[in-house]
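Structure in structure tokens, see below.
Here the complex is missing a single protein chain, while all its other protein chains stay put.
Here the chain labels run A, B and C in written order, and each chain numbers its own residues starting at 1.
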Amino acid sequence: MYRVAIVGASGYTGGELLRILAVHPQVEVSVATSREYAGKFVYYAHPHLRGFYKLKFKKLDNPDQLSEVVGDVDLVFLALPHKVSLHYVPKALEIGLKVVDLSADYRLKRLEDYKIWYGYEHPYPDILEKAVYGIPELYSEKIKGAQLVANPGCNASSSILATVPVAAEGLIDLDHLVVDVKVGSSEAGAKPYRGGHHPEREGTARPYDASGHRHVAELEQVLREFTGRDVKVAFTPHAVSMIRGSLASAYSWLTRDVSELDVQRAYAKFYAKKPFVKIVRGAPMPYPDVKNVYGSNYAEVGFAVDKRVGRIAMFAAIDNLMKGAAGVAVQNMNLMLGLPEDEGLKYLVPVRP
Amino acid sequence: MYRVAIVGASGYTGGELLRILAVHPQVEVSVATSREYAGKFVYYAHPHLRGFYKLKFKKLDNPDQLSEVVGDVDLVFLALPHKVSLHYVPKALEIGLKVVDLSADYRLKRLEDYKIWYGYEHPYPDILEKAVYGIPELYSEKIKGAQLVANPGCNASSSILATVPVAAEGLIDLDHLVVDVKVGSSEAGAKPYRGGHHPEREGTARPYDASGHRHVAELEQVLREFTGRDVKVAFTPHAVSMIRGSLASAYSWLTRDVSELDVQRAYAKFYAKKPFVKIVRGAPMPYPDVKNVYGSNYAEVGFAVDKRVGRIAMFAAIDNLMKGAAGVAVQNMNLMLGLPEDEGLKYLVPVRP
Amino acid sequence: MYRVAIVGASGYTGGELLRILAVHPQVEVSVATSREYAGKFVYYAHPHLRGFYKLKFKKLDNPDQLSEVVGDVDLVFLALPHKVSLHYVPKALEIGLKVVDLSADYRLKRLEDYKIWYGYEHPYPDILEKAVYGIPELYSEKIKGAQLVANPGCNASSSILATVPVAAEGLIDLDHLVVDVKVGSSEAGAKPYRGGHHPEREGTARPYDASGHRHVAELEQVLREFTGRDVKVAFTPHAVSMIRGSLASAYSWLTRDVSELDVQRAYAKFYAKKPFVKIVRGAPMPYPDVKNVYGSNYAEVGFAVDKRVGRIAMFAAIDNLMKGAAGVAVQNMNLMLGLPEDEGLKYLVPVRP
Partner (left out) sequence: MYRVAIVGASGYTGGELLRILAVHPQVEVSVATSREYAGKFVYYAHPHLRGFYKLKFKKLDNPDQLSEVVGDVDLVFLALPHKVSLHYVPKALEIGLKVVDLSADYRLKRLEDYKIWYGYEHPYPDILEKAVYGIPELYSEKIKGAQLVANPGCNASSSILATVPVAAEGLIDLDHLVVDVKVGSSEAGAKPYRGGHHPEREGTARPYDASGHRHVAELEQVLREFTGRDVKVAFTPHAVSMIRGSLASAYSWLTRDVSELDVQRAYAKFYAKKPFVKIVRGAPMPYPDVKNVYGSNYAEVGFAVDKRVGRIAMFAAIDNLMKGAAGVAVQNMNLMLGLPEDEGLKYLVPVRP
């Protein structure tokens, strides 16, 4: 039985890690930290986990306490805010832990990108270089050997899963690529704020960060790697009226006269033997729907060609807390620990309706 | 007091017409027809209207009965299915009625478009020529003199309101125009069907008609008129988890180096003195939200420029049953009857939260 | 044109007062106060009201500033927290204003009840005596002559409207009266908090304050007045997954063998000529539904007799922000100012679906 720690376990991502690992056959959570709930049982933050854990949240105030608080585990999940995780990662590596970092602090490869998107100078370029971006459908071999995995952003994940197979084949006009994401309220985390207050959020459909959203940097980085050229994406997330789900709708123009079958083959080849990607096509539902992956680590991927316009629409639907955060984090953990990629995740059949 | 009839009054659009006209100061509904509810009080179909009407639904089986059933009114709203309305319009005009037709049967100008988008040969090209497309923000003068107004589709309305002011100014690359619409469940009407069943629809976010949606023909027609050239739009509607609302998010690339202020001026000029369009910008909410227009005839219009990418996002949010159907139908009626454009509509302040 | 002020106008109740009064034919809002939004336009707090007001929020820090800030108005709405309103009321009366107080501070008649339910000694027993409890269906004559109206709690309103007509006729066993209320998220106000965070509140159905909720004191007070005896009610509110609405389901046992028609007559007699109460019975929907009154000042009232058990169920559905707060406040204002009871409210036809 492997032992793991979750640092910052009282938020929604921490809660989902606890939910998944509560029934993981080969891993157990031996430490969960929370400053707000320190000393309380984990069900104080996550009432649905009553009965699944006897664990109490521990307090962890700074990276120097990591060794003492987290102790002797095999791997640590850092579910901390951006810029906070930044300094925990070096310490965790130093004491020999494998790390899955759920913040954005080690996702980007180019130092200058941290200044542009996050407004700080990255203090650990050496560690950055070793970090592996954690989308197993793209980088499973690297993840297996990694000490540090930077878990991706949820909207980046859906966008990447939708576009990369087609972009990598050179099928689309990379100078004109639009991504429109629809995302649920849990994306913003467990902390109450005005825009997430139920009467404000329910029934809404509105864009946000429309002049530039940080997750686009992850998408552009991956596209750069898979196409060998710089790509700038017109990216806009939207808050819609649901709790979970990230649906990426990407649009571009076809570079040549390809058939729908060609497109389908591109996806099928790319996602061959990937246990959590379902390519959706034809009856009964021709396109992905976030509802079909609710509560699970699965992604639905699909597309449509509008021949009249020469346009392709590429879609991916995920559960933002699962395949977009905690689910993929456990998938990464499995790879890092040498376990089967889907261990503890295949039980989580989507809940629908 | 003007008298109007509503043919096909048991659906959601008919219900909203009844709701609005129940308190219109200068118009009363003297006839409402429904085959399903014939002989029953209107509150059988619309329980919230109990107490507002003593009216019973009349039966109307075919266009020949129109004169007898509808009788002596000033204007008739046809809220009938596509292809059914087609044959009621000539009969209504023949007996001297002004007509607001809420179907798609007289919206398009080019005969060939009916074959392409609706699969039939239009039998009344002469009448088609006289029909005025009913978006008052674009065609108010024509509407004032019209005998027949073709009320626009809801997703066409939001898309047109978002894009035309900027397209007409030549600010965007018309060869690369994407429209991504998010729409509520009421758009599909009152008739139960599997995809609209509550357990199926609530919590969903999924594209539909992604290979080509009919409403794009209306948008392209208007863009052609305002830009003087053919435009093909990459258009994709999405079902999201709400009852009402159509949010159009349109994306294109700027043709030249324009400032955000230039864009704002283009909108401000276009919508000057238009009582139902609000240009949204800055605090407290920088972009349109369907929640802000719920239950009303207002449209919120806004935009964002992503300078890094050279991209502009253009947004419009409407209530699909109001500004997207019954509300704009009453606005058109007001103009046709010589009443103030906002008569009976300005009372309908949006309900939020 | 009458002029009114709204003190505490940035919350949901304040927002609804502004929405209603924006189109009231005989009343205008000349002052709106908010500490949080002082100096900002009212649409900062209420984005849907953009375009309806040029008004900016004023600052009002304590009762002594009332005269200066509120100035020369005919009536003031106090939409302040409990215990804060307490001290504004005497000051407002002193400077000659009519007052509709939306807090709980003047709702109860017995001094000891403030200790029991709100934990304080009421400092103004004289004023308390003059306050009229603001349910116009019960006390319209008193309200007409009142200087101070204590606007009822939303769950108290639905419970009172459901039960009093039947209780007053002696039809039910007052020793066994249960009230189970289902209420929307807006009831808790505009301030974000954990239980009202969208991911926490959407999809929920849970009781709260199950050992005793304050609104029961209002219900028991009214029942005492209408039955001439002390009544203790088993009262439990529930948070359910909607924004608006308060549905009271009250249960008791019939004292004698009454027919459904007898019950219906009791309601019909009690609510004769009450413009905002609809008695619901038979097709198409046999019982009240909050959906049928959404956004309006209407109440649906209905009942069912289970002969097998000898039980009667009494229901009332209201919009908690309207008939449960701002709507009834305007109805009270109309009566106090000598205007028609439904002035400015009859336009607000419920929005459904």
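Please note the rule applied: a contact is a pair of C-beta atoms (placed from the backbone, for glycine too) under 8 Å apart; a residue touches a chain by one contact, two chains touch by 3 or more.
If you're wondering where the values come from, they're calculated on a predicted model, not measured in any experiment.
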The listed residue (A:Glu137, A:Asp289, A:Asp306 or A:Glu343) that touches the chain absent from the view is A:Asp289
Residue among C:Met242, C:Val263, C:Ala299 or C:Leu348 touching the omitted chain
C:Met242
Per the whole complex, from B:Thr13, B:Ser185 or B:Thr236 the residue touching the absent chain is B:Ser185
The one residue from A:Leu49, A:Val69, A:Val84 or A:Leu337 touching the chain left out of view is A:Leu49
Contacts of subunit B with the absent chain, listed as residue ranges:
12, 184-186, 190-194, 196-203, 243
Where subunit A meets the left-out chain, the residues are 12, 15, 19-20, 22-23, 43-52, 186, 243-244, 278, 280, 283-285, 289, 291-296, 298, 346-353
Residues on subunit C facing the left-out chain by the touch rule are 176, 178, 180, 182, 199-200, 202-208, 210-212, 232-236, 238, 240-243, 245, 247, 249, 251, 253, 285-291, 294, 304-309, 311, 313, 315, 317, 353
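By definition in this document, only the chains that are shown with their structure count from here on.
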When the centre of a chain is set as the mean of its C-alpha atoms, what distance in Å lies between subunit B and subunit C?
36
Subunit C touches at least 2 other chains through residues 12, 186, 243
